[in-house]
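Following this message is one structure expressed as structure tokens.
Complex shown without one protein chain; remaining protein chains in place.
The letters A, B and C name the chains in turn, as written, and every chain counts its residues from 1.
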Amino acid sequence: MAEWFQDNGLLLGLALLDGLSSAGLIFLVAVGLNLVFGVLRIINVAHGSLYAIGAYTAASIGLFLSTRGLPQWAALPVLLLSAALVGAVLGPLIERFILRRIYAGEEVVQLLVTFALFMILEDVQKLLWGVQPIHHDAALKLLGTIDVPFGSDFIPFTNYQLFVLPGFAIVTLIGLAWFLRRTLTGRVIVAVTTDREAATAMGIDAAKVFLLTFTFGAMLAALGGALSSPTAALVPGIGAQTIVLSFAVVATAGLGQIEGAALTSLMMGLGRSIAVYFEPELEVVVPYIIMVLVLLVRPQGLFGVIETRRV
Amino acid sequence: MTATLTRREALAAGFGTVLLPATLSAQPAQRPAEFRIGVTTFLSGPASVFGVPSRRACEMLIEQINAAGGLAGVPVRAIFVDEGPGTDHLVGEIRRLVQAEGVHAVFQSISSGSCLACTPLSRELNKVMLLWDCGTQRIFEENRYDYAFRTQGYATPEVLAPLLYLLRKKPDIRTLAVVNQDYAWGRDSWEIWKTAMDALKPGVRVVAEMFPRFGSTDFSTEITRLLALRPDVVYSTSWGGELVTFIRQATERRLHERTTFVLPVAEASLQILGRNMPEGHIIGARGDHWNNHPAPANPELFRSFVSAYRQRFNEYPIYPCHHMAQAVWALKAAVEKAVATKSGGWPSDAELAAAFRGLTFPTPTSTITLREDGQGLEDQIVGMSHIDPNFGFAVPREMMRYSAAQVSAPVGQKSVDWLKTLTPAMVQQAGTAL
Amino acid sequence: MRKLEFLLALALAGAMIAAAIAAPWLRFVLTIALAKGIAVMGILLLLRAGQVSFGHALYIAFGAYTVAFLAPRLNDAVLLLVVAAGGAALLGLVIGLFVTRYRQIFFGMLNLAMCMVFYSLLEKLYHITKGSDGIRVEIMPVAGQALDRIAYEWTIFGIALALAFALGALLRLYLVSPMGEALKGIKTRETRLEFMGVPARGVLLAAYVVSAGVGGIGGALIAMTSRHVTPLLSYWTASGELVFIAILGGAGGVLGPFLGAAAYELIRVYAAASFADAWQMILGTALLLVILFAPGGLWGMAARAIGGRSR
């Protein structure tokens, strides 16, 4: 064991750095899904589409502005604004005109509505942006790289992936925690998450909370997409890939639990990067293994609360 | 697997012989009002980066052919079908194309999985099928088809040519890593490479074998590992968005300074990569149709195809467009040949199929011969990436052409068996500089 | 109502046979529809208990690959159907022992995880499964009779139709039996079952095993019809598709899955034929319209049209 560490300790260190940045991205997407699920009790399959649209929008706005000679430093703010724009437009549209009609329906119907939305948005996205990979990495280039020492060698990492992605995840986590615990709106959201009936009985305007939460969730999805856009080429199908991982995070984390989502994302991000170093063939199934193991020990999810049944 | 397949194959062939005489021979063929082609290609999902441009090329060429009087005087119409929804859907669609739409020929498909599933239908439906883009060597090495032909090269030459080029240009490589997409093409192309490399240059050490999930958007971890390992060569047959992502993420972190990339399928991504493609890495095009081909056989035709496509879609055609064009040209040549054989009469399906066997048809860059087993012989050109200001993206230089016959497994031999028989001497013998 | 349902089933079967005679390629599409309908009956069963499995494509893929792997050795369609059903049921028992401990999202997501793990295995174990290329299935004898292609296709179509009737009839009995009604009890008042001495988990497990078994049958029929199996059969969107069909058809009666599957396949084929690059959007829109304006699904519409109640 000690010998193994001597041989592989440095690699493990690299895996840690890689894992952090991928965990950051996983978290940003999954936390929005989890928040929406906590409040609306809907697993939003279209969350993945919002991620994709956020990414595409950020890349196209970025590309458009860069041809207009926008200063370099603006690349990062553009990402954030694009995400906000996508969330603020699509979120309310979807919530008001579609989801609102099915809150009373069965769980499966709600799930399916978002599945239908997902199918529609996949094609919309293809019609709008075509199928050729789109790539805009001004933000990545802007921040450059940093050389991390590795024995007698060094490994260049991009600052964007090493600092910006995990940084945003941490800021989002802290900001969300503060928002949910310290602001009135946040507490109302938490109240609806923990006990919807009691909260509405107390006169909380559920419709407003739903709208707000969904819009917020949509923004987080779009933010995840926008932040991923400098590092990845955008192609049809990225939404489907992203959402299925987020599902696993939500179930593992526990309903509506943001700290749970953070810890789960970290576990999955690290698990996957360690797998790439030592057993690459396992990388794809690592998230599911983590999920099954966690649920075996804690059936309600990592941070989930057992829902008491009234008798 | 060989044993079972041959047995199943024999069984299937048995059925075939029972069926064939009854259904195909005696049909008097009438000159149709239009010649319909069913085309399967990816219109959704990640591979639509190939599918949509190829569809455009197909539509453009058909317009041109119709404007020039059609196929032996018959106007052509294409009916497109999406490969995206999966094989069970596609198999049904092929039947619909043949039985409901009454197509006269089927062009299929991009995915090797689609080809493997659908090509046997050519036997059941007695309809000409042109495999216009898929690369799997299994099609004609494990089966015999009377109605199916591949109008371009396939995996073995497409992998072997870049390997020969690498060994010619960098004879003393010692270590290599592979990063391929985790699906059949990624695995097959690695098996071909590894087998050939062990025969041509024994002793090269494989330091990492990585097959990230198909459709991955983040290769940071793989790249970190490669940076730490410093292999002499990184081999990848990835394509589409994944190749673009991989190259951009890798160059951002200067992996290209530590290693040489060998990218046999790079051509389709170079335009999108633009100036982000590093220079001096080995790139392939699954054929010889580079946009900067120095000496195309028919410069006039080559220029007109490329410029018509550019004019219309505001981008250069990529290899799937050329492959689609090859299928169209092959069809044109075969129909004309069959009509000529019947001295003006219209050929039946069987007669049309017969016209394809052994057919040599011209392409703008060269000629392609459909050999006896149905496999097309297409030359391969490989080169070093170099940003050409005329194009604004990377094109190859120091190009070498490998003639198809040199780098394809002979008829009746399995690629992997044949590759094992290669010797290091081949490196210096094969290929001619352009 | 019972009589009407039977007459409607006969009419549907008649229409299918007529369509299959009129257009040979429809025979293929309809056989697939029947196979999916059979699998969706399993989804319906679980929906009775209020549980949505987002991973039942696993059993379809399992059934299909059973046929693909065993066809060279057990070269008979009838035998393979039995083995596929039994194998899938057995797999369902093993997985069911684990997943029936969970409800709602956890149930759905764990099924999804199992399905995705299976998908990854099919892709990763390239040397056994041929990865995404998949495995081809040749025409096989049926009950010892070697058949030519046309006869074979008709026979499989006939078997699918007969199985649809037989399994549909059995499912009808199941749904109104104590086990079936207890299943429905899980949806509304699971704890009461325990206080009546009934192990709710056992009731759900039984239904889960049955649903896995019919999934295996559906998958085997799909493999025998499309005669080529790929890992895509087990991708999560394929599972979504099954739930989609269940809701499209209506969860009210055993005819629902078949109405849904036929409609789904036909819409998909025609949408793909007329709008090759927007068929997802058309399917999604169809589903959305059904959910929003015809909550009982197609079966609900049919039941209303003939003046009955959709029980």
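Side notes on the structure shown:
The working rule: a residue touches a chain if its C-beta (ideal position, glycine included) is under 8 Å from a C-beta of that chain, and two chains touch if they have at least 3 such contacts.
Basically, contacts and distances are computed from a predicted model.
Taking the options "NADH-quinone oxidoreductase subunit J", "Sarcosine oxidase subunit gamma", "Membrane bound protein complex subunit mbxN" or "Branched-chain amino acid transport system ATP-binding protein" in turn, only "Branched-chain amino acid transport system ATP-binding protein" matches the UniProt protein name of the chain that is not displayed. Residue in contact with the omitted chain (choice from C:L12, C:V203, C:V243 or C:A262): C:V203.
Only one residue from C:M179, C:I267 or C:L292 touches the chain missing from this view: C:M179. Those residues of chain C that touch the chain absent from the view are 170, 173-174, 176-182, 184-185, 187-189, 191-199, 203, 206.
In this section, only the chains that are shown with their structure count from here on.
Among the remaining chains, the Cα-based centre furthest from that of chain A is the centre of B. Rounded to whole angstrom units, the spacing between the C-alpha centres of chain A and chain C is 32. Averaging C-alpha coordinates per chain places the centre of chain B 36 Å away from that of chain C.
Shared interface positions of chain B, defined as residues touching 2 or more other chains, are 44, 48, 52, 182, 211.
Contacts with at least two other chains are made by residues 123-124, 277, 279-280 of chain C. Chain contact summary for the complex, chain A toward chain B: residues 10-11, 14-15, 17-19, 21-22, 25, 122-123, 126, 130-133, 135, 137, 140-141, 145, 150, 153, 155-158, 161, 228, 231-238, 241, 272-273, 276-277, 280-281, 283-284.
Residues 47, 50, 52, 54, 98, 101-102, 104-106, 108-110, 112-114, 116-117, 120-121, 123-124, 190-191, 236-237, 240, 243-244, 246-247, 251, 277-281, 283-285, 287-288, 291-292, 295 of chain C touch chain A in their complex. Touching chain A in their complex are the following residues of chain B: 44-46, 48-49, 51-53, 182, 208-213, 215-218, 220-222, 224-225, 227-228, 230, 240-242, 244-245, 248-249, 252-254, 269, 272, 276, 315.
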